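Here is the structure we will look at, set down as structure tokens.
A single protein chain has been removed from this complex, and every other one stays in its place.
The block that comes next holds chain A.
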């Protein structure tokens, strides 16, 4: 696993913190590592924290959307948390409103939603 992102498991939920200096290769590796971990740990929930990301461009946006789709196929629900307001506005202008990805303002909001659904 690269230094640019770390995956922790808490109550069957995989928490992923993405660092700002993540490269394209790192994030593709993360996609693979995360998919394997969902299956190996029978995770039902995934929370991806992007608070450290100063920007989300079309490449990273596409990978985030794919991460959500992959998790859904592996029976886990994904929340993207910590998006900065300026990032949200910029993504909409880019025409990338991440359809299919659930978002929450913070990690605790996401965990509450997952617990309410019995997924954590």
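Note that a residue touches a chain if its C-beta (ideal position, glycine included) is under 8 Å from a C-beta of that chain, and two chains touch if they have at least 3 such contacts; residues count from 1.
FYI, contacts and distances are computed from a predicted model.
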| item | value |
| --- | --- |
| Name under which UniProt lists the unshown chain, selected from "Methylhydantoinase", "Manganese transport system membrane protein MntC", "ABC transporter domain-containing protein" or "ATP-binding protein" | "ATP-binding protein" |
| Full-complex contact with the absent chain, from A:6, A:25, A:42 or A:108 | A:25 |
| Missing-chain contacts mapped onto chain A | 20-25, 54-59, 61-62, 84-87, 89-90, 93-96 |
